[in-house]
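Here it is, the structure, as structure tokens.
Left out: one protein chain. Kept in place: all the others.
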Amino acid sequence: MCAEQPPPPDTSRRRAIGFFLGGGVLATLASFLYPVMRYFVPPAVVDLGGDEVVAAKLGDLKPNSGKIFRFGARPGLLILNSDGTYRALSATCTHLGCTVQYRSDLREIWCACHNGTYDLNGRNVSGPPPRPLTVFEVHERGDEIVVSRKREA
Amino acid sequence: MASLRNNLRPFLAARSAWLAGFIVLAACLGYGQAVNSCLDCHSAQEGRLGVTPEKFSQDIHAQKGLTCTSCHGGDASSYDPAQSMSRKAGWKGKIDRKQIPQLCGSCHSNPALMRTYNPSLRTDQLDQYHTSIHGKRLATGDDKVAVCVDCHSVHDIRPPSDPRSTVNPLNVAKTCSRCHSDAAYMKSYGIPTDQFEKYNISVHHDALAVQGDISAPTCTTCHGNHGAVPPGVDKVQNVCANCHVFQAQMYQKSTHSKAFADKGLPGCVVCHSNHGIHKPSDAMLGTGSAGVCMRCHAPGDHCDRARSNILNNLTMLDQAVNGADQALRRAEAAGMEVSEARLNQDQARDALTKARVSIHGFQADLVDQNVQAGMKIAAANRKAGDDAMVERNRRRIGLGICLIAIAFMLVGLWLYIKKLES
Partner (left out) sequence: MIAAMVRWLDERLNLEGLIAPFKHKTVPTHRLSYWYFFGGITLFLFIIQVLTGILLLLYYRPGANEAFESVQYIMTRVQFGWLIRSIHSWSANLMIFTAFVHMFSVTFLKAYRKPRELTWVTGMLLLFLVMGFGFSGYLLPWNTLAFFATKVGTEIAGQVPIIGHPMMIFLRGGEEVTGATLTRFFGFHVAVLPGIVTVLIAIHLFFVQRQGMSVPPKVEADWTANPSARREMKFFPNFMLREMMAWYVAIGALGALAALFPWELGVKADPFISAPAGIKPEWYFLFMFQTLKIIPSKVWFIDGEVLGVLGCSLAGMFWLLLPFFESDKPARTRAWITGLSIFALVYVVGMTVYGFLAK
């Protein structure tokens, strides 16, 4: 832009303009592009939940045991039955919201807060829980156990 | 229809004899088997003798096909009082209170018969009743005590699952209180009559009636229903343990378990009372008016020191959780996104609950373990909140730099325009 203008009468003024204009262009470009460049960098945490989550690796769980994993905002419970099948449910007790656990001695899901129990299908069997636990879908993908929300038909 | 009948009731009552004759005539004309002469007359009667078809149709027994004569005997097909209510026809009239349990039990204690209606219904109510205080007193000739119909109502008996039933969990306390809160009625027994009043301010009543959690305990949950007896001083913890598993387990292993048993003190009730159980608070461990420990323990002894240690620990975690809450609220108010830490606060709160439960072991180090776990989570959440504020300040600095760059640019442009146009 500056190249084709006739030379100004006052070089110090010209220098001031050049300083402000050139510095301004560089500084603003830098301050606009820096965030954008940083934005492109993929974050270390790849996923924040949503539809599915890797609950465990194959071999993490012994048969007839359970594990709490994080599913989006809430805890989930992954159970490896003694016959080698996986099962995943919401781990939030439907009574007062405590986190339930798998009881390998009872082969049941148990809430310690008020002694509520659920069977492995999530049905509330005894104690205070008013509703069953939500059951999730479990898939094995490579050596990962992937849990996902059941799709509505 | 009902209102019409109500309007006609005085008229009908006045002329019931005349009417009976008329109805007999009608009955002879062929309505014989289909009519229930009991209800036709008794629906027109006032007070305790009045039973309307509307009322009786609500009764589970009526729905299952039973009629008046199933209990009262007599001949419902006859409109002649002399026949329908004749002893010859098996008419029993008003059932004597003392006979009521036996009468109900004649079916309800018969597994073979009950199976034909509801195979899963229990048949031990009468046996249980005999073991209850009510049943025992009735056997000694005290007919002021509750019999079946006092709790289950009569002529409109609904199954307990029906919200209108007098024995529905939500109504049980009210039903029991009809006698047990009546000071005059209970006078001869010498037992308190404030249980209902106390229960109504308890944490269990709040859960049941206010929060609508029908699994929360009412009178019968602890006292039993047909076999109603107070659980007994040394067995209280067994009853509470049905729901409060962890607390009971820890208590059983604690020194208090044996000490209370030796002294004949009623377990859980010693600290928590029975009917008027308040939501427990940390202040129960304190030395103030809500404090319970110092009722027995002497200030300055080993246990007092453990108590103050536990209390300090719980207070510390409580404050840490609240502090983290505040830090997160501050960050949210500044528009920062801290929803993840917000969710993690649930875990911190869980840890606090767990620590509070663990005091039932009465071991300071056990509580300490849980408190430390909670402190870690609360500290992380607090840090998330504080970090968000630091990040906010960093954003403002970044904004400042950017605005300075823009200001530079604007000055440059303005000077350039001035130069162009000069």
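Think of it as A and B in the order they're written, each chain with its own count starting at 1.
One rule holds for everything that comes next: a contact is a pair of C-beta atoms (placed from the backbone, for glycine too) under 8 Å apart; a residue touches a chain by one contact, two chains touch by 3 or more.
Quick caveat: nothing in here was measured; it's all calculated off a predicted structure.
Considering the full assembly, A:P35 is the residue among A:P35, A:P63, A:G97 or A:P130 that touches the omitted chain. If you put the hidden chain back, the residue from B:A139, B:I191 or B:L410 that touches it is B:L410.
Along subunit A, the points of touch with the absent chain fall at residues 1, 3-4, 28, 32, 35-36, 38-41, 43, 45, 47-51, 72, 149.
Residues of subunit B in contact with the chain left out of this view: 335-337, 339-340, 395-396, 398-399, 402-403, 406-407, 409-410, 413-414, 416-417, 420-421.
Methods note: only the chains that are shown with their structure count from here on.
With centres taken as mean Cα positions, subunit B sits 38 Å from subunit A. Subunit A makes touch with subunit B in their complex at residues 5, 8, 13-14, 16-17, 19-25, 27-28, 30-32, 73-74, 95-96, 98-99, 112-115, 127-130.
Interface of subunit B with subunit A (complex): residues 213-216, 242-246, 339, 343, 350, 353, 398, 401-402, 404-406, 408-413, 415-416, 419-420.
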